[in-house]
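I'd like to ask some things about the structure below.
Chains shown are a subset, placed as in the full complex.
In this document, chain identifiers A, B and C correspond to the written order of the chains, with residue numbering beginning at 1 in each.
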């Protein structure tokens, strides 16, 4: 299956369910994939930040991609992160995830090492030259501590190096520059990583969205996408506000006791467990688990959003 | 060979010479190791930031450790970085470098993923529990964007989780808290990563130093260490100032054209090439190479420090 | 005149024209005010960041407020910044600008001194207790290096301490939390400081906008506001994109030669000068002036937006 150009729609960054021993829980992963596909999502993004890619060993990463691509069998696009510090290490992940079936790779700026725009450009050029599939830039300053400049991304779009960008920067003004600038590059996809302003991003022209919360409520994001595409501003606003309220679950983890990753991924996995989609809500180490009381509060967010007491697969 | 407790002296973070094809240049690496050992350094730190660990593939990392440990055959302690984003990935590197012969592992706080002190503590506990050799904390905020709090490090020292700390934070006041606090934990080593205030760190009680520039001038750092141990403040000051002038080489790379890693590692490798220690000054991708004119300026720094026109092995 | 509750509409942060000697150019200031009022703006914000408040002496600040309030005579709301480091100094500015006629004061979190949420709360409480007019919080992390947390602002809204917030953080997801949360506090105004995503902010429920670029093209922002209020998404999108292109003028100043403030405020003032609204485009010291070539490029942005060769007052 060829990647659509541009990639559009709701493309959840798929959580990676783990067993209590912190191995990849493949049956839960495939149930989650089915849950998302049945909800109508337009693609799957494996091994992103929400997938705990930073926590998975190389073997676990390969297993995730192989299992999912085999399972969906080309029904919808499957793209995968190749998250590592620098070009040589990323190239190894690109080889691994593409041989496991990924139809595009998603790559950040270098991190850990101090970097520079000229080095970022060289990084993407080398990776695109070596990759058998399209390369999508992943702009996630909270993780890599560099913001991809819009003109750098658009320059690489113009040169055919990049096939798209996933923007998790939270900076909608810069995102708009990408959207506007990319009109000169048909086929280049501009995707937002935001959960809370997905409507705004789509309405100003984004091709699609990659919201972590779409693991928990894919039906909601699919409805939101449809409202935006139909220019139903009122419907979009209502759906987005419901999703924003649901997103409040990422705040239940006590910040005196855990970091933002533990809180957010812990909440998503607790919600998927409460909805009956995955078997175990455990997150990878060294993340701190939610307490029982915190999990209860996740349940209340689900209930308030109308997502408990119903069959997860019904929507 | 057992790691001395505490680890003391000059422990250079060994550069990783590469071939023009960017494979590990093993003959050059072993020549560099000989150069350092003959200069009297007290240990070797492989796979640190100066070693371009962030740029080396897993196979290259293993090769570096195996080659060096086989070569030095227990003459002096060899420790190795296990640099990766989170606990599960670090554990794999710990297994790899220790089976290749490293006598201690050097581990940073988690990065890429947002983290929290409680998670950092759990990270080190898990790694120490699984590691067959001592674990040394690596405090390098410029890379991981978290500063290890002194009380966290000292708490883990007290619990026997950590055997030492390598501080590359540049914050000498915080470093002093480590030095003072570690007196309660005999055997715990406090090492500075600074090139420019090594004298000050040693004089306030550091056990040793891990300066990147010691690749280029190991004799200078060994002399500096001896001056400090002999309380020869005047001699230490003169040697340190000579080394600070030499360190100016990290500024020859044009900041409009490259990042700090390209400039610093490019200068170190150019200097080692000019001194005849390594065959090729190339750095790993996506780093930008120094220009010919910039390499010439590196040569002038060497000449001004009295390091050209002499046999590198003479010191 | 009483401040509307909430304050709504387009409320430009009024530039402060200076003479070549860098005194307040009162005739130009009043011409600018007339230009804005005739374009249909809904209020005026004096002594904000775009007004160069950080560069004006106390006497200049008072003169600006006195001149403008006397001139507009209650036709529309006039609010003023009371920008200083801490509570005692801000209180002096509050007294000065309110005695000069400001109908509300706009106050940031403390800066220079390290601060804390509890201190920010106390800061606003003390100022509101002493202020004869409503207090509006000014969230501008790029200047004060603290982001006002949404729950802190909403808590103070609920207690009647704050009458509104001007958000220049660029973080639309956090802005949405303010908008949604403020529904429980009728009369509390939520205003965006963004030039580039004003449409998105208004469409998700902002009460108004305070875009610096509205000095240059007030008619455009008034039209944009009307489109958004009329739910004319297509019209809003087109107008906003025209304004975004115009906003490109803030990038003409060479970043190798000047900072972001020099570039942005220099471009706004050059544009106002080219449009014939103000007599002199000079900015306050130590800002660096645009070069002649850079001013020409500002002119090209105006021309491309259809704003040259027309009477500025015609719109």
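In this text, a residue touches a chain if its C-beta (ideal position, glycine included) is under 8 Å from a C-beta of that chain, and two chains touch if they have at least 3 such contacts.
Quick caveat: nothing in here was measured; it's all calculated off a predicted structure.
Visitor: All chains are the same sequence, and 3 are placed; what is the full number of copies?
Guide: Full complex, one repeated sequence, 4 copies overall.
Just so we're on the same page, only the chains that are shown with their structure count from here on.
Visitor: Could you set subunit A aside, keep the rest fixed, and say what connected groups are left?
Guide: In the absence of subunit A, as far as touching goes, the chains form B | C.
Visitor: By Cα centroids, which chain is closest to the centre of the whole protein?
Guide: A
Visitor: With centres defined as the mean C-alpha position, give me the subunit A-subunit C separation in Å.
Guide: Here the centre of subunit C sits 36 Å away from the centre of subunit A.
Visitor: I'd like the Å distance between the centres of subunit B and subunit C, where a centre is the mean of that chain's Cα atoms.
Guide: Between these chains, centre-to-centre, one finds 50 Å.
Visitor: Quick check: what residues of subunit A touch more than one other chain, meaning two or more?
Guide: Residue numbers touching two or more other chains: none in subunit A.
Visitor: Could you list, by residue number, the parts of subunit A that touch subunit C in their complex?
Guide: Residues in contact with subunit C: 170-173, 176-177, 180, 194-197, 199-200, 203-204, 231, 233, 237, 240-241, 244.
Visitor: Tell me, which parts of subunit B touch subunit A in their complex?
Guide: 22, 49, 54-58, 60, 83, 85-89, 92, 110-116, 118-120, 122-123, 126, 142-145, 257-262, 284-288
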